[in-house]
Structures are given as C-alpha cells and as structure tokens.
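Just below is one structure, and these are the notes that go with it.
Coming up: chain A.
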Amino acid sequence: MDSIWYKILGAVVSFIVAFIVGMTYMGLSRKITARVQNRKGPPFYQNFIDAMKLYSKSTAIHHGVMQHFGPAFIMVSSVMTLMIVPVLNDGRWFPNLNFQGDLIFLLYIMVFGPLGMALGAGQTGNPNSAIGVTRGLSQMVGFEIPWVMALVALMVQFRTTSIVDLMDVQAQSGTWLMFTSPFAFIAAILAMLGMFRYSPFDIVGAPTELASGPMSENGGKYLFTMMSSGSVFAFAKLTLYVDLFMGGADNLIVLVLKTFAIYLIPMLYGVVSPRYRTEQAIRYFWGWPTFFGLMAILYAVFF
Partner candidate 1 sequence: MDIIYLIFLIFLAGAIISWLAGKVNHVLQDILFLASVIVPSVLFYMNVSVGQEVHFQAAGIDLSWGITAFGWIFSLIVLGLGSLAAIYSVGFMKGKERRGYFYFNYVLSIMAMLGILFSRDLVSFFIFWEIMTWSSYLMVIYNGQHTQSIGIKYFIFSAIGAYAMLTAIVVAHSVTGNFMIADLITAYPVLSFNLQLLIPILLLVGFGVKAALMPLHVWAPGAYSNSPMAYTSVFSGALSKMGVYGLTIVMLSMISHLPEGFWFREVLAWMGAITAAVGTLWAIKQDDAKKLLAYSSVAQLGYIVTGIAVGTELSILAGLFLAVMHAIFKSTLFMAVGAIERQTGTTNFTEVTGLIRKMPWTFLASLMSIIALAGIPPLGGFVGKWMLYESLITSDHFIMIVMVFFSSTAAFLYCYKFLFGFFLGQEEREWAHVKEAPAIMVVPMVILAGLSFVLGTFPGILLKPIDAGMQALGFASTYQHLWDTSIILNGWGNQVVLQPILYAILGIFVIFVVFLTLKGYKNTRYVTTKDISSSGEVPKEHENLTFSVNFFQPFMRAVEPAMRRQIDRYYNGFANGLEALFDFTRKIYTGNGQTYAIYVILFLIIMLLIKNNIFG
Partner candidate 2 sequence: MEEIKANLIKHIKNSFHTAQEVDFKGNRLDFIVDKQCIPSILTYLKDRLGYIHLSHITCVDWLEDGEFELIYIVWSPEEKIKVFVRTRIDRENPVMPNIDMIWPQAHTYEREFRELFGIQFEGLVAPDEFILEDWDGPPPMRRDFDTAAYTAETFFERPGREDAQDVRETITKRSGEEIPDFAKKYSR
C-alpha cells in the first residue's frame, strides 16, 4: 500500500473529488445568490458547463513565461493544500501528505497561490491586473492576522501543530473545537470571509471597475485552470475548517454536509453585503476579528 502508484492514485482521486464538490458548491452559490435576488438563477451544474466551455475555447496568445506558469503556481498551492489536509477521520481516505506537513506549513503553502497569481498577472502588463494584485495582497495581509491568531490559539491549547492531532483531540473528547475554543472559531470564520473573496471583500477582481483584476488577460485554458484551482482550493479550505473546528467527518456525505454548512457563511454574508474598499477591508480585519483572535489566545493560555 505504500507504493508510489498508490500515492498518485490518492492524489488523483482527491483532486477529482475536490474538483467536483468545489465546482458544485460554486454553482450552488450562484443559484442561491439568484434566489436571494428573486431570480431563477442558473442550474447548479452551470459551473461545469462554464469550465467545459472555457476548456474548449482556444487560447491563442500569452504574454510570456510567467503568465504561462501563473496558473500552474496556483494549482500547486491548491493541490498541495488538499494533499496536506486530511479529508476524512481515522485514515479512511488516502493519507496523501497528511503526516508530512503541519499547520504552519499549510499557512505558507496557502499563500503560494496568490503570489503565483500575482506573478502571472504581472507579466501580462495590464495595469488593471497589477492594481488588482496589490489589492489582493494587501487584503491578504489583513485577514491573515486573525486567521493566524485562531490557529495559534488552537496550537497552544492542545500543544500540537499537526492537523491530524487536532482531529484526534476532538475524536477523543467527543466535542467539536468550535465549542471548546469558540473565540478561535469566530476569528477563523471572520478571516474566512476574506479568504473566499466574496462580497464585501471582492474588490480584488471587481469586474466593472478593474475588468476582473488579475484575471483580466486570462481566458480559455488559463481561466479554466484558475477556475478549477479555485474550486479545489475552496474544498480544501472548507475541509480544513471542518477538520479543525467541526470534528472532521467519517464519510464523504457528512463531509459534504458540514463543508456546505460552513460554506454558506461567507456566501450568505456576501449576498447581502456591498463592497469594501481595500483599506476598509484591512481595518475591518484588524478590528473585531483580531480582537476575537486575541481573546482566543488568552482563552487558550488561561483556561
């Protein structure tokens, strides 16, 4: 079972599952947004059609090697995140690289994507892309603070930096971490709002203002890769949240239900929100979310 082929099989299966689930979630989010706006909305599988169409579209131009590599960088980030995050409890899924990395490694591999995207967008030479990138990176500095605080609180409380250990803690105690360390959960959820880049934090790729920002020169295969990477990344992040705060999942159906419950939070918050400017977004993240993060650390240290 330890052979290289088994590992590759695990990676491929995980990727396909993440792709399908992530794409469906994005389609569902479009549907739900439409229902909130009193529209009929596209079918939930609309994103698959879009992806298929983008794949079949020709891409006759590129602006240079970094634009070409940019989507691959993003893919590295999202697939690596997926590899590190344990999908199911108790090793019921392929282990992938679960035991080879930890939370801090995860924090860093997760920012690999934005940097790759930034490099790809930079080479296109479109000023809109560069503006979008600066906004995206600035916003990232904003939400990383509460996110790191939440993770530090967890790591301190249970004296481990491994995700698998944190899941074991929950399995043994029988309580989810969102109840044993509620402040960390709140801080992490608030940081997640920024991580998913829905409204009000969607100024990075504002379609009319910035012509979709970093993506503005990418179509066809590049956009297809970015889109699939986005859905894989969304699934990986949601799984991480479920693993950390909701006790993981025993089978895929439970996982899907739990992740969707988490996914509804940024989505529904986004539907009813207008858009923040970048500095407003940063100040938002350094306000209450950081306070909750601080509370989480204090809670973890003193209780």
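Here is how the candidates were picked: all candidates are chains of the complex that A comes from, given by their letters.
The definition used in the following text is that contacts are C-beta pairs under 8 Å (C-beta built on N, C-alpha and C of every residue); 3 or more make two chains touch, one makes a residue touch a chain; residues count from 1.
Because the structure is predicted, anything quoted here is derived from the model rather than measured.
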Taking the stated C-beta criterion, I'd like to know which one of 1 or 2 contacts chain A in the complex. 1
Would you tell me which residues of chain A are touching candidate 1 in their complex? 11, 58-66, 68-69, 71-73, 75-76, 79-80, 83, 97, 99-102, 104-105, 107-109, 111-112, 114-115, 118-119, 122-127, 130-131, 133-135, 137-138, 140-142, 144-145, 148-149, 152-153, 155-156, 159-162, 165, 211, 216-217, 220-222, 225, 277-279, 282-283, 286, 293, 297, 300-301
